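Take a look at this one; I'll ask things after.
Shown here: the complex without one of its protein chains, the others still in place.
On to chain A.
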Amino acid sequence: MITKEYLGASSIAGPLMVVEGVKGVGYEELVEIKSKDRFTLGKVLEVSGDKAVIQLFESPQGLDPQSLRIHFTGKSLRLGVSLEMLGRVLDGLGRPRDGGAPPLAENFIDINGRPINPFSRAYPNEFIETGISSIDGLNVLVRGQKLPIFSGSGMPHMRIAAQIVRQAKVLKSGESFAVIFAGMGITFEEANFLIKDFEASGAMERTTVFLNLANEPVIERIAIPRVTLTLAEYLAFNHNYHVLVILADMTNYCEALREVSAARKEIPGRRGYPGYMYTDLSTIYERAGRIQGKIGSITQIPILTMPEDDRTHPIPDLTGYITEGQVFLSRALHRKGIYPPVDVLPSLSRLMTKGIGAGKTREDHSDLSNQLFSAYARGREARELAIILGEGALLDVDKKFLRFADVFETRFLRQGEYESRSVIETLEKSWQILSLLPVEELKRVRKEFITKYLDKYLSQVGDVQEENIL
């Protein structure tokens, strides 16, 4: 195929470059831009007559529009993928940033991917044990799920992500497991903490890191999630890996998207974000999943910091509509010194019901988690009431719920950063704290489960029982 090279762009504004007098340029085509001392990549965002609008993947700093040599490659952006990429730290376009040699590509794949045919999908139903009670007990993660962490600045989302990477296991063995971490606009310290943690736990050799730090050009962030997922798909569907993808921080990605949209003078949607942000995000998140007849899987944990902890902000809002649940971190719990500060009430795992139960975790898991949710919700209501009226004004039963909520936070939610609880431990702990409540209030659990699992904790009486828990 003949490809053409043009001399000089007519304008560069922010991340956009316009080239005129072109012919036969394709939409979304990859563009190579050569200046005196640099080699930059971009892609075609719009073609109209003989004019092409190009989005640059790197900073335009130092580019002189007149002297550029612009080469339209006739192909879309491809990532050279290989197993060698495991253990490496790469940049937003897959080039080494750890000083090593470029990984030898086994195959070149279009980074945009293609949608998985819903008919080919296999339903995610394999439980992943993270060792964290608030997730394993109440917001179960399953293979092939996309479960974001909704956080805010200053909260320990990176530490939770690191803990999940250290502890996550499936209740089966003998499978290949890989982690791909995409750092978009995160600080050096955050990135360094994670890489050091991966190295310390031995996870680094099965981990690939794609990195664009906070001080690096914003527009490089746009390609990172797609590059990451392209490698993930290659590992999962060609090499049978179970891949855990961590995308942090999606807020920075969305801001980069907004920057490009503003530069194109598009009609903005809410808060200046482009109207197609839902579609754009879905082409990232929907690349999680499993496929019938294939062994591997892609599980995504996107992390995003909600501006001002506002969950109705377009970024968490649109994400929540696409992902299969969310894990909310709460500043109030964080201030109380509870780690991990997971606010379980607004948190949710949509794929939970199919991943738990007899044969997967335990038969009582589903009823038990419903019971914990509603009891904790009632305890929180009682707490609000107690703040206004004083604890004395509460009914006896509400006092018990209030006590339950306190114990739930300090004994169930709180756990050590290096403490891994098995799912059975988590479930037993749940029954133990539920024994603080009168049995007739436990309406969400089946009777037979109460006899089978709760009775042993009930034999202990009153204060003794409470001390045992504390």
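Methods note: a contact is a pair of C-beta atoms (placed from the backbone, for glycine too) under 8 Å apart; a residue touches a chain by one contact, two chains touch by 3 or more; residues count from 1.
We adopt the following convention: contacts and distances are computed from a predicted model.
J.: Which choice in "Cytochrome c biogenesis heme-transporting ATPase CcmA", "NADH-quinone oxidoreductase subunit I", "V-type ATP synthase alpha chain" or "Amino acid ABC transporter permease" gives the name that UniProt lists for the one chain left out?
T.: Answer from the UniProt record of the missing subunit chain: "V-type ATP synthase alpha chain".
J.: Given that one chain is not shown, which residue among A:18, A:170, A:385 or A:407 touches it?
T.: For the chain that is not drawn, the touching residue is A:385.
J.: Pick out which of A:348, A:423 or A:436 touches the chain that's been left out of the picture.
T.: A:348
J.: Looking at A:144, A:185, A:225 or A:302, which residue reaches the missing chain?
T.: Among A:144, A:185, A:225 or A:302, only A:144 touches the chain that is not shown.
J.: Mind listing the chain A residues that contact the chain we can't see here?
T.: 23-29, 45-50, 76, 112-124, 144-145, 237, 266-270, 275-276, 278-279, 282-283, 286-287, 289, 291-292, 294, 311-314, 317-318, 320-322, 324-326, 345-346, 348, 350-351, 353-354, 366, 370, 373-374, 377-378, 385, 388-389, 393-395, 398, 440, 443-444, 447
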